[in-house]
Every structure is written in C-alpha cells, then in structure tokens.
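Here the complex is missing a single protein chain, while all its other protein chains stay put.
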Amino acid sequence: MNLHRKIEALGGAFIGALKSVRELARLWRGSLAGLVERDYPKGEIARQMYVVGNKSVLFISVTMGFLGMVMVMQSGQQLNRITGDLSQLGPEFLRLFIQEFAPTITALMLATRVGAGIAAEIGTMKVTEQIDALRLSGITPTSYLIAPRFFACVVMSLVLTIFAVVFSFSAGGLTAWSVFGLNPTLFFDASRVQVYDLTLGGCKALTYGMAIPVISGYCGLEARGGSEGVGTATTSAVIGSSFAVLLIDFLLSGIGFAFFGGGAR
Amino acid sequence: MIGEGLITGIGRGTMAAWRELGGITVLTGQVLRALVPPTMDRPELLRNLYRMGNRSLPIIALTAFFVGGIMVVQAGVLVRQLNAAGLVGWGAGYAIFREVGPMLIALMFSGRVGSNNTAELATMTVTEQLDGLRALAIDPIRYLVVPRVLAMTICLICLVILGDIIALYGGALFAMLVLDLEYATLHYSLVDNIGWLDFIHGVVKAGVFGAAIAMSSCYFGVSVRGGAVCVGKAVNAAVVAAAISIVLLDFFLTYLLP
Partner (left out) sequence: MAHGATSNQGSPTGAGPRATSTQQADSLIEFRDIHKAFGSKQILRGVSMAIGHKEVFFIIGTSGVGKSVTIKHLIGLLRVDSGEIHFDGRRIDDLNEKNFYPVRKRIGMVFQHATLFDSMTLRENVALPLRKHMQLGHKEALAEASVLLERVHMQHSIDAYPATLSDGMRKRAAIARTLAMKPDVVLFDEPTTGLDPVSARRIDRLIREMSDDLGVTSIVVSHDLDSIFSIADRIAFLYQGQVYKCGDRADFENTDDAIVRQFIGGHSQGPMETPGF
C-alpha cells in the first residue's frame, strides 16, 4: 500500500517534470517568436539590457576579481610545492577561465541576481493578476515580458563573460606578481588560448544566457497566492537556473571533450 | 552627464551596501549574544535542521556529482596533453576539497535553503507575525533567527562533507568511463598527495559560508518592509549578498587558513 503510493508519487513527479520541460520549451519558442515579431514595448530591450548588464557589472567584478585571486593563490601554492615552475600559471589560468570559470561563475551569479529578479517581478505581476490583465487585452505574456529579458540575458551573458575574463585575469596577474613575485609578462600570455577554448566558452555563455530567463520566467508565471507565492517563485528560479547552469556546463564540457578532445594539441 | 550619473550611482550603491552591512553586523551581534549562554528553542532548531537538510540534500547531491564530472573533464585535458594520469586524483581532489566543493555547494545551498528562508521570514514579517511573537513576549531573534543560523551552519558543514565524497566518487566514475583510468591510480594519486588538512580547510570554509548565508538570509528576511513585491526583492537581495560574501570570505579564508 505504502509502496504503491510512493510509486504513484514518483510517477506524478515524473509527469510534472515532463510537463515543466514541455512548458519551458514552449516559453523558449515563444521568446524567439516574440523577438522576431517585435511584440514588446519600445525601449524595453534597452531597459532590460541595462538591468541585466550594467547593474551586474559591480557584482560580477567583485566576485570574479576575488575568484581570480583565489585561483592563482591555490594553484601557485601547489605548483610551488610540486615543480616550482610558475611559468605555465598565467596561460593555463587564462585558458581555464575562458572555457570554464568565467562563463560558469558569471552565469551562476546572473542566475542569483537576474534570475531571482525576473521571477520576483513576473511573479508579483502574476499574483496581482496583471498577467491576466495582459492576456485580456490580447497580449501574449511570453513575447511581451520574456522575449526582451531573453534577448538581454543572452547578449549580456556573453558581454559579462568577456568582462569577467579580463577582470579575473588582471586580478590573478596582480596576485601572482605580488604574492609569488611572478613577472607579469610571463603571466599575461595568451598564446595557449585556442579557437576551441573561445568557442566552448562562448557557447556556454550563450546557452546559459538562454536558460536563465526562460527558467526564471517560467517560475514567475507559475507563482500562486500572495507574498508567499512570490517568495516560492523567486526561490525556485534561483535554484532552477543555478542547477541548469551546472548541468549545461557538464554537458557542453563533456561534448567538447568527447568530440574535440578537450582542445588538446 | 553620464559620468555624473555613474558617480552618483556608485555613491548611492556604496551607501546602500554599507547600510545593509551595518544591519547584518548588528543582527550578528544579537545572535552571538543570544548564543552565550545558548538560550534558544530546541524544537525549532531540530525542525529547521530536518527541513533544511531534507530540502537541500537531493540538489546538493546532484550538484556534487556533476561538479566531480566537470573537474575530471578539465583534468582530462591535462591527461591527454601531458600523459599525466597520476595527477588526476590529486588535482580533482585538491580542487574539490579546498575550493570548488565548498564554494559551489554553498552557492547552491544559498539558492535553495537561504532564499527559501528569506522568503519565509519576509512573509512572516510583512504579515506582522514577528510583532505577533513579540506580543507573546517571545524574542524573535532567539526564537526564529538563532535556531536558523545554527541549523544552516550545521547543515552546510554536513552537506559539504557529504558533497565532497559524492563529488570524488562521481569524478572517479567519469574518469574510469571517459578517461579509461584505473580506480587504483585515482585512489593512490589522491591519498598520497591530499592530507586531512585539505579536507578540514574545506570544512572550515563550509562552516563560515553557512553562517554567512544564514546571516544575510535572515537579515533580509526580517528587515523587509511592504507587501508581496518586497518579499521577492528581499529574496533577490539576500542571494546576491550571500554570493558576494561567499566569494569574499573564500578569498580571505584561503589566505588565512593553512
């Protein structure tokens, strides 16, 4: 009896997950269509770019700057212990940040800041019945609300990732110079970076940029009931988009490694 | 014109950040004072421990598993390049124990438990339930905040220990499947090069991160003003503050701890 119920619950959860995936795909298509049809208020894209991009710059610089310093300190200590040769630190750091840390950590930060923001905003509109009012006036919420955020997130994810690489690389170089006395010309060396790294990092940034607004928008549109509903929506947006980022990271890195040998020469 | 706007913007942002930091500091002081001697609600502590652990366990386990996989894929490049299979266990273990494990698990924990906690406290605040507690002569700090701070700290420590193990075994699994490495190679590469110190380094970080997440999430929860809109904003502010404090603290702890 108990087992029966458990299986039932598991099945229910599975069907729920399938439905969510279908709904996410629908939102994704809806956002693309909304972008093509330009079905959103004028100036909305610029406003969203400002909200997603400009307002995240400080946040991203603080986190990525410190991350760059930490990474250089940790790996410098290890290299000192094992080989004592720090000449590869900078080039490897840059390669790793371009294809892994910069896009992924930037996206995790965007998932918390922007994802929560989107869900809170759309969730509030949902519980105060503004979404229904939109529908009544013949406007599709997907193209009106999600499409501009979608576009802004995709573009800004890429831009912020580039910014993050530059920022963390500089912070790392400074740390290497001040802590280990490493010559900056040795550290700031981009010769190891290949097209593969740039492509993989770029693909990751773009995919994260698509996943975050779609998942957060979905959570916002699913909000039910007063302030508690908005809180729940915001919470699930943060965790949903963060987890999506990690999953996409794993998948894309895996594909890159399996089909292109991880860019090894 | 633009420059002026930027400067005022930065100024305003800095002022706001200092104000929130001040608020968090005051709340931390109150929590610490309530902890000596530890007078708090034990049922509430147990209830929170159970809820928070229960709620975050699946997502943390999955996160850790994928983190292990990602680390191995990154290490795989080195293996192919330098033919250095003996370094994979060491590299992945070192990164997972000291940096990536505590940090990513803490970020996910903040997204799951921290934000949920903020939403709950914020809802209680805007519906006057905190005043309700005070009217019943129950101190909201001791009754609500202290048990949550303790529960989140304990929870994150346990989750990071568990996550480390899952990440290592997840990584080992991928290494065996994708890189064709022997389990024994990975095992000895890890135990020969990684000590208890590396493990404890990460666990100490986890404890500090847990407390930081708890403080920011409780602060933004109890200091919210207004209605439903503000609950969402409070959650947003809390997760951002938690993410910043995790990265900042990570830097200082890496510097201070052996």
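Per-chain residue numbering starts at 1, and chain names A and B are given in the order in which the chains are listed.
Following the convention adopted for this analysis, contacts are C-beta pairs under 8 Å (C-beta built on N, C-alpha and C of every residue); 3 or more make two chains touch, one makes a residue touch a chain.
Worth saying up front: this structure is predicted, and the values here are computed from it rather than measured.
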Displayed chains contacting the withheld chain: B
Among B:G9, B:G29, B:P58 or B:G132, residue touching the chain not depicted: B:G132
Residues in subunit B touching the chain absent from view: 41, 43, 120, 123-124, 127-129, 131-132, 134-139, 143
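Just so we're on the same page, only the chains that are shown with their structure count from here on.
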Separation of subunit A from subunit B, taking each centre as the mean of its C-alpha atoms, in whole Å: 18
Subunit B partner contacts - residues on subunit A that touch it in the complex: 58-59, 62-63, 66-67, 69-71, 73-74, 78, 96, 100, 108-109, 111-113, 116-117, 119-121, 123-124, 127-128, 226-235, 238-239, 242-243, 246-247, 249-250, 253-254, 256-258, 261-265
Residues on subunit B engaged by subunit A in the complex (per definition of touch): 10, 13, 59, 62-63, 66-67, 69-70, 73-74, 76-77, 80-81, 94-95, 98-99, 104, 107-108, 110-112, 115-116, 118-120, 122-123, 126-127, 178, 227-233, 235-236, 239-240, 242-244, 247-248, 250-251, 254-255
